[in-house]
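Right, I'll just put the structure down here and ask away after.
All protein chains of the complex are present and in place, except for one that has been dropped.
Our next item is chain A:
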Amino acid sequence: MSFFQKSSTRTAPKTATVDPTLQPWVEKYRPKTIDDVSAQEHTVAVLRRTLTSTNLPHMLFYGPPGTGKTSTILALARQLYGPDNFRSRVLELNASDERGIAIVRDKIKNFARQTPRAQAVASDGQTYPCPPYKIIILDEADSMTQDAQAALRRIMETYARITRFCLVCNYVTRIIDPLASRCSKFRFKPLDPTSTSSRLTQIASSENIAVSDDVVKTLINTSQGDLRRSITYLQSASRLSMSTNPPTPIVPSDIQEIAGVVPDTVINSFAATLGIDIITDEMDVDDGLPTRAKGFNDIRSKVKQIVREGYSAAQILSQLHDLVVEHPTLAAQKKANCALVFAEADKALCDGADEELWILEVGLQVHKAVS
């Protein structure tokens, strides 16, 4: 018996292949070529030219999360080098790797100064451009220290003949100027709803799950242009719906719960306690929520109740903000006062202030502003 087991383990492929059904969809549906990248036409057009001209500048990709920055550069590298040369020509470092100044001086410098080896014949029979330079991808570059970035400056110039750098970051302001000026910048804009929805329906159809238009709409609303987030939500939702027996269809409220969005009823009743009129679509005034402005104790007990439910303060804040800003009848002056309160609270929460105190504070101030 043991003999057989041994032989079976040996025949198993060495490379850790993941069962495709267990793979995160984000990885599974990562674009294979730059033409697959959704909605970044300008960037893709520029990069496509590099595929034929075999020349590439240093690049700086920036933009909000989930817009395809990492995907684009990985796809480009793969198209340039093919699967065989990829390993020897591309160095990918991200925030999970140590990237202090020591690493920049040793690892990056050593990789940068190596002369690229001659092009090997691709095993899959296709020909790749395989230009005579290597690519170093520094993912999440805005979390690199200033010193480490400064150490990169000269390295980038000295080895420019044989090495190209691609910095990927969310906030271009965190990249020091000398680095930014050495790169050609590409801004990745948040995805527009149409390309998000087409991508989502494409994934849904290849995974054989039924997704209604409402669900797609909720996904787009909750993810706000972050494609990765909407794909992850979709996968989580499909996991939940698949795991019950028989499988239940995905409904918008599932998505909201997964995304950690506070249900509208909770926000509406909170707003009503603060004295904001809730305009519902049905306009049934009689059994609607009480819209009378209430006093301190009501607000306090309402806040206690919300905190007990475990909703996150930042989420409540942003949803309450949306409600106030888009409120049809509230006076502009009042809205402006509310906005001041929200800004103050957001800053405090970023500093790590106590959530209950600040939800209460927001409640009281908004109450004061609208009454």
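Miscellaneous remarks
Basically, a contact is a pair of C-beta atoms (placed from the backbone, for glycine too) under 8 Å apart; a residue touches a chain by one contact, two chains touch by 3 or more; residues count from 1.
In the analysis below, contacts and distances are computed from a predicted model.
Choosing from "Replication factor C subunit 5", "MAD2L1-binding protein", "DNA-directed RNA polymerase RpoA/D/Rpb3-type domain-containing protein" or "Enhancer of polycomb-like protein", the protein name stored in UniProt for the chain missing from the display reads "Replication factor C subunit 5". Shown as candidates are A:Gly66, A:Gly82 or A:Pro131; the residue that touches the absent chain is A:Gly66. Within the set A:Ser88, A:Asn221 or A:Ser236, the residue that contacts the chain not displayed is A:Ser236. Here the missing chain is touched by one residue of A:Ile162, A:Ala180 or A:Ala348, and it is A:Ala348. Residues 16, 18-19, 21-24, 26-27, 65-66, 94-98, 100, 102, 139-140, 143, 223, 226, 228-229, 232-233, 235-236, 239-240, 242-245, 257-260, 295-296, 300, 304, 307-315, 348-349, 351-358, 360-361, 364-365, 367-368 are the ones on chain A that touch the missing chain.
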